[in-house]
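The complex is shown incomplete by one protein chain, all other protein chains being positioned as in the whole.
Let's look at chain A:
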């Protein structure tokens, strides 16, 4: 089912990463990681193929380790719901260089399109705000996406959270490498860390 007033997920992610500079992008399990791949493979892409619920926490660990590095987590509503407590953990730590975007299609798109809690009751912007992330926005236009993308580079004003309502249409899967050790070591190398 497709609604014309909802944003296209690929356009949203392409806009988030269009002028990425040194941004590290962490893609949550599911279509989000494919959207990041569709925008272009990059040494600073951290693709997740598992660990559902962990994307925001991986972002926190990286953001705390490198406070000058802009870290952008891009994930889906189902993945965020599974790690909702991590919003409270992030709200407590207040990493100024961490941004989280939820691509919210109100569905578990990878498993048959079953509706998620955001389709009926759960307001992730409200949750993020209530967990101590005051800069939490509901985004419904590309102009707002572009403004958020620009703010990601400001590593002194986060954490920030955005929930983007997107079209639930299924798109061609564009799959990144599934080799986790390669993905993380490529990222470490690009950040200047040698192998052990």
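Just so it is clear, contacts are C-beta pairs under 8 Å (C-beta built on N, C-alpha and C of every residue); 3 or more make two chains touch, one makes a residue touch a chain; residues count from 1.
Simple rule for what comes next: contacts and distances are computed from a predicted model.
Colleague: UniProt protein name for the omitted subunit, picking from "Fructose transport system permease protein", "Phosphonate ABC transporter ATP-binding protein", "Assimilatory nitrite reductase (NAD(P)H) large subunit" or "Phosphonopyruvate decarboxylase"?
Modeller: "Phosphonopyruvate decarboxylase"
Colleague: For the full complex, which residue in A:25, A:81 or A:187 touches the chain that was left out?
Modeller: Checking each option in A:25, A:81 or A:187, the one touching the absent chain turns out to be A:187.
Colleague: If the missing chain were put back, which residues of chain A would it touch?
Modeller: 24, 26, 46, 50-55, 57-66, 69, 83, 85-86, 88-89, 92-93, 180-181, 183-184, 187-188, 191-193, 196
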